[in-house]
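For this view, one protein chain was removed and the others were kept in their places.
Labels run A, B and C following the written order; every chain starts at residue 1.
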Amino acid sequence: MSLLDIVNLNISFATRAGVVQASDEVSFKIRKGEALCLIGESGCGKSIVALGIMRLLPGNARISGKIFFNGRDLLSLHKKAMRKMRGRDIAMIFEQPAGCLNPVLSVGNQIAEAVKIHENCSGKISRQRAVDLMALVGIPCPCKRYSQYPYEFSGGMAQRVMIAMALASHPSLLIADEPTTSLDVTIQAQIIELLKNLVSQFNTSLLLITHDLGVAAQMCDSVVVMYAGGIIEKGRMSDVFKNPGHPYTQALLKAASGKEPASVKGSVPELTRLPDGCRFHPRCELSQDICRKIMPQMKKGVKCHIQKKT
Amino acid sequence: MVKFIAGRLALAVLIMLGSAILSFSILTLAPGNAAEAILSAERADDPQLAEVESFMERHGLNNSRLIRLSQWLHMLSKGNFGISLRTGEPVAEEFRARFPATFELAASSMALAIIIALPFGVISAVKQNSILDNVIRFVALWGVSMPNFWLGLLLILCFGVILGWFPTYGSGSIVHLILPTITLGTSMTAILMRLQRASMLEVLNENYIRTARAKGLHEVLVIGKHAFKNTLIPVVTIIGMQFAHLLSGVVIVEQVFAWPGIGHFLVDSINARDYPVIQGFVLIIAFFFVLSNLIVDILYAFLDPRIRYGRTQ
Amino acid sequence: MILTRKFAVLFVIICMAFTSGIVAANPLDKDRQVMVMGAQKDFRAAAEGKLLVFDTFVSLDESGNMVPKLASSWKISPDGKEWTLFLRRGVKYHDGTPFNARAAKFTIERAMTSAVWGKYVDAIKIVDSHTLKVVFNTFYYPFLRDMSSGWRAANFVSPSAVDPAWDPKGKIVRYIGTGPFKVVDYKRDRGATLVRNNDYWGKKPKLTKILWKYTPDPYAQILALKAGELDIIGAPEHHSSIPFIKLAELEADPDFVVSTHSYGRFQVLEFNCRRPPFDDVRVRKAFNCIIDRQKMVRSLFGNITEPSYLITDPKFIWGPSNITTGYKYDPVQARNLLTKAGWVDSDGNGILDKDGKDFEVDLLVPTGEANADMVALVVQSQLKSMGIRLNIRTLINAWDKRKTGEYDLFLHHSGCLPSIPGGIGIGGKYHSKGWPYAFHSDKLDTLIESAFTSLDKVQMRARCDEIWTLLHNANPCIPLYDIIKAVVMNKRVQGFKHGPTMFDMDLTEVVMTR
Partner (left out) sequence: MLLHITNKKDRLAVLGMIILLLLTFIAILAPYIAPYDPVELNLTQRLLSPSIKHLLGTDSVGRDILSRIIYGTRISLMIAVIVVIIEVFFGVVVGTAAGYFGRAVDEIIMRLADILLAFPGIILALVIAGLLGSSIMNLIIALTSVGWVRYARVVRGSILSIKKEGFIESARAIGCSNLRIASRHILPNIISPVIVLATLNMGTIIISIAGLSFLGLGVQPPTPEWGIMLNEGKPFMESAPHLMIFPGLMIMITVLAFNFLGDGLRDILDMRINDIVEY
């Protein structure tokens, strides 16, 4: 049985400019212990899906579909029950970790708080746990760093703090939203390594959101590719990378390998004005009449009229 | 931190010096003379010119302004603010005797403002664009637009005269304090409420709030601990600065409610042209301004770890 | 969580500031004779308060005759330079210090530090334990009268209640006098508690306690009276403290008693006689004819007070009792006088003019002069109907202009006891050492000086007659109406009597009923 099973997730926002369809019939599954990667250009709705799972979307969002977690539909859970799941069952870390830490609370305090929320323990114990967690994520001199404030932490260190906080209650699913994007390359590698180790150590499932295919390949078992709010391809990491089905995936891979720079022409369409038919068709070299009219169906993990998986 | 406070202290001293000089200047531009006003008020009769002369002589009012200024400066350097021409008591003593009443009023107004403004400001921000928010915002805007002397009169009319719930003037007990406190506290409440709402809205968009929620933290704690604490930085600044403003806003309210504080005495002294009192009070009030700004700076440092641990911006 | 703790401390401080306001109000014991008196001045700043605590050598009656008090009698030498005071025996200050010649000497020495006559005193001799001789280098007629005034009363403090004791220049530490009430509590700008002096040498009052409540605003005072927070208002004030316009309203209220009393003190418009147009007696006379006092008083104040037609009240021993016809409303004569003085409306703009200049005068109103704003407006409208434009200037520093003469008309009140009313004393308003821009003449100066350096009562009265004839014809001011003293009390207060001067009140017979 899958740990997370997302079925036809639709998320839209009512804005002054019109309705933004940020997630359109998104469905995928993550098994226990599996690491899944959600790939796409920025603005394609990846992070929205993640926030949708956490039910942390802003007030003007409309959400429908089903998100089963351990068989329970998160979207039908009571607010209180959902809150209890956050951090305990599903944890999340974000891009730009520095801004994600509260500047007026000490770092250790924030980690200890994460411990305390889900485990009824004394301040002393939670403090000790926090120090342990800090050591676990590789923060040097955790006792001293405990009472320091976020501005005293570098980006990499702050992300370690975020990871410590996320793993405080050993969640079964960790959502990592572009965890390394804002970091230096050397630090990126360290964080990836850390995440990888910890996920396997705790047997935590991972939903990694990134636009960096290299990171994805290093860490994940399966991959979901999103474009303009919808999934266009999904499958096992090795399959998709070796044999990408969708022209967009192909272009992404080519770009990542550095052989053909700027291989995806044009830009992501505005989510308020999506084209008819296949959303990728204006940028697709292979597009035909049918692509302009009819939205392709997902077949064998690829959503394309032209290219089929063999 | 030490360096930061030292810097602020140096600035405060500089400002105090400037204030003293400015107080002098006010005196030099003032026409007229206290003797007749004071003597005639005292006896309801025309003081004879001989009496006026002897009064002026006794109080050194015949000296040139420059000499009076230097005398005042000299006294000031010894911590002496001079003697009131009207009451014959030391100015510092006159201030000390009346300050508690004023402080009581200002503090209770501030307490009222804090008690009302902070929670409603937070609610207004959390329930942004709801009916409640709109009501709160309108009330806040109304509050800053309300002239406090008129509000005072309306309150006296309504709760003092018509309903008879509260005494209409004077001080001395908690029931006396209520109407003046509302009068003085309304605009403060409004200002604080607007500020609290604005900074709350700003903070609620911050990423660390999302983090706090992602941890599974109860919304009450997200707002009350993570968000609120961050809003305190601008809010405390304004509270401090406004407290000093309250001390001056008190002047009019004290007139309306016949409240025996420094503002009341100052207005009387202006009418009597009691220069030592005017100069002294203005200087002491300026001193309180500087002091409260200093306290705000220090409090600011305590609230913002970035300043607390040495980084002066 | 150091921060939370800090905030807790801050919060506690704020709360404490809050509760510091809870000072239990004095519980009013209904059975005892306690009267709550509203006063617009701080107890120590008010002459009226001092006269409850301190006795003076003499007091005055309503006409200005001296009445014995701490001095049971006195004698003035024929040249007027030696005053012998025979002091009352058996009088003690509230602290037990006996009142005797030594204490009286201390009192006079104290008064000399601020009084005009201080420099006229050559010596103060103690003749025996209760006889004192004050030797002057000139005859200073108002000596004892001045000593009887409220603003000198604090000089009658017990010599042991100043610091350093017995030092005439010492600072008063406690208000200890010989009067019918003693001060037991004083809070600056809040009030004072007075209790009866059971050892008083004179008739003891029936009240056992007076709570003096400082209530600076007259309207707040009225509201407080209505709310039952005060029993009596207006008693400890010499300015007409309760606005006349409110008196009618209070009079109509069955819960209150309004008691008014005339002290011969008039609201007047003082002319600047040193510059045009009022250096011309015809213009001054015309103005006295333009003002319709009757109409002004009735429309503004109803029957609260009476219009005044003389410079001062004839009832005083120095008053204008020889003047039989006062100034009166006579627009026809006013027109004639103005025309004679050259003021006619030659350009037909409705405003009189002379030498091409419109008739426009400034009226200076000192801030805080009771009833002044409305009176000024009425004067303005009455002058307007005669084609004269009046600019009202309400100034805080009006007093400075008195000296510099930057005014045409000055809204003012005439003097009252214990000064010599009407401004005819030496150094008074119409003496050339008084107001620089009021009416003066050499002849008037001579008359005034001879009147008040004479010990012969008949001669003095004769001089006063001359003075008033001269002054009345000179039209030095426009008397408007009698500034009566009004006291309003609730029905519990019985037996209140007005004192002989504006600064006194007679509380001897006052009882509080249920």
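What we mean here is this: a contact is a pair of C-beta atoms (placed from the backbone, for glycine too) under 8 Å apart; a residue touches a chain by one contact, two chains touch by 3 or more.
Model, not experiment: these values are computed from the prediction.
Visitor: Let's see if you follow the contact definition: name the visible chains touching the chain that is missing.
Guide: Looking at the entire complex, the absent chain's contacts are B, C.
Visitor: Give the residue, chosen from B:L22, B:L66 or B:V135, that touches the chain omitted from the document.
Guide: Only one of B:L22, B:L66 or B:V135 touches the chain omitted from view, namely B:L22.
Visitor: By the contact definition given up top, give the residues of chain B that touch the hidden chain.
Guide: 11, 14-16, 18-19, 22, 26, 29-32, 134, 141-142, 144-150, 153-154, 156-157, 161, 187, 191, 194-195, 198-199, 234, 238, 241-242, 244-245, 247-249, 251-252, 255, 266-267, 270-271, 273, 278, 282, 285-286, 289-290, 293
Visitor: Please give every residue of chain C in contact with the chain that is not shown.
Guide: With respect to the unshown chain, the touching residues of chain C are 218-219, 223, 243, 245-246, 249, 295, 299-300, 367-368, 373-374, 376-378, 380-381, 392-397.
Note that in this section only the chains that are shown with their structure count from here on.
Visitor: Comparing chain centres built from Cα atoms against the global Cα centre, which chain wins on proximity?
Guide: B
Visitor: Compute the centre of every chain as the mean of its C-alpha atoms, then state which one is farthest from the centre of chain A.
Guide: Checked the centroid distances; the maximum from chain A is C.
Visitor: With chain centres taken as the means of their Cα atoms, state the distance from chain B to chain C in Å.
Guide: Those two chain centres are 37 Å apart.
Visitor: Using mean C-alpha positions as chain centres, tell me how far chain A is from chain B in Å, no decimals.
Guide: 53
Visitor: Name, in rising order, each residue of chain B that touches chain C in their complex.
Guide: Touch list, chain B to chain C: 31-33, 36-37, 40, 42-46, 48-51, 54-55, 58, 86-87, 97-98, 100-101, 103-104, 107-108, 110-111, 114, 156, 160-161, 164, 167-174, 176-177, 229, 255, 257-258, 260, 264-265, 268, 270-271, 273, 302-303.
Visitor: Using the touch definition from the top, list the residues of chain A that touch chain B in their complex.
Guide: It is residues 54, 56, 83-88, 91-92, 94, 96, 99-106, 113-114, 117-118, 149, 151-152, 162, 165 of chain A that touch chain B.
Visitor: Can you list the residues on chain C that touch chain B in the complex?
Guide: 3, 6, 14-15, 17-25, 44-45, 47, 114, 116, 118, 149-151, 188-190, 213-217, 220-221, 223-224, 227, 229, 238-239, 367-368, 396-397, 399-400, 402-403, 413, 415-416, 419, 423, 427-429, 433-436, 502
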